[in-house]
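Only one protein chain is missing from this complex, and each of the others stays in its spot.
What follows is chain A.
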Amino acid sequence: MSITSHEKLLHVGGVTVRFGGLVALSEVSLTIRPRTVVGVIGPNGAGKTTLFNVVCGFIRPETGDLSWKGRPLRKHRPDQLAGLGIARTLQGLGLFGGLTVLENVMTGAGRLARTGSLASLLGTGKSARDERELRDRSMAVLTELDVAHVAQLHPGALPYGVRKRVALARALVSEPELLLLDEPASGLSTGEMDELADRIRALTEKTAVVLVEHHMDLVMRVCDEVVVLDFGEVIASGSPDEVRVDPAVADAYLGTAPEELPSA
């Protein structure tokens, strides 16, 4: 199940999660190496988002362990993740509606802030300089994603595609080493999806990416490695070409192959 490498960024080992009687994840293992793109695919309810939630510390696994750069991740909280260098986008975007686009992105840059709450409360010059730096950095990321022109607007008024970029900017501004993208292509036009594919590939210069996605063409285009989940189990993993021809994957998506059906 796991990808052997000397360089392990994130390792998930034998994770099992149960919700009452339902097994959401069963003995799932995977390893993410630096600057690679790993796609996690599977039918609805396969456990993809649950896997993200385990990595992010929203859900504690019943068994199994996680490690980040060789150090165990135990009882970690979601808010500690950004500090470690892991960022995540949400399926529902989760933009802060009462904040401007720029403020949304600046909130994501908190990891890079050098002054604490007390300096902010006292309004010191150092905290003001810190704010200016965060603002400049956030503007740079917004410019990179071609959405700098909406920096002073509130996200509610923006088209969905633009909001998705803002959410991506908020995750990228913290300069993560691992980026977890939860269905980044949903609701995007074909043109926007092409752009997203190029962008994800470009990210690998600095960042590893884990992609939960339903759009197979995007996954096959951008991923170095694909992990297929079905009913909480890893049923296949490997390069996109290997996974594409794996009969277990076709079964999971399309049902049992006709030749295996009992004859009438």
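Operating definition for what follows: a residue touches a chain if its C-beta (ideal position, glycine included) is under 8 Å from a C-beta of that chain, and two chains touch if they have at least 3 such contacts; residues count from 1.
One rule holds for everything that comes next: contacts and distances are computed from a predicted model.
Per the UniProt record, the chain missing from the shown structure is "Branched-chain amino acid ABC transporter permease", taken from the list "Molybdopterin-dependent oxidoreductase", "Branched-chain amino acid ABC transporter permease", "Lipoprotein" or "GTPase". Touch with the chain omitted from the figure is made, among A:Asp79, A:Asp146 or A:Asp217, by A:Asp79. When the full complex is taken into account, the listed residue touching the unshown chain is A:Ala87, out of A:Ala87, A:Leu181 or A:Ala252.
Among A:Ile59, A:Met106 or A:Leu218, the one in contact with the hidden chain is A:Met106.
Hidden from this view is one chain, which touches chain A at 56, 58, 77-83, 87-88, 90, 94-100, 103-104, 106-108, 110-111, 113, 115, 117, 120-125, 127-128, 130-131, 134, 152-154, 170, 174.
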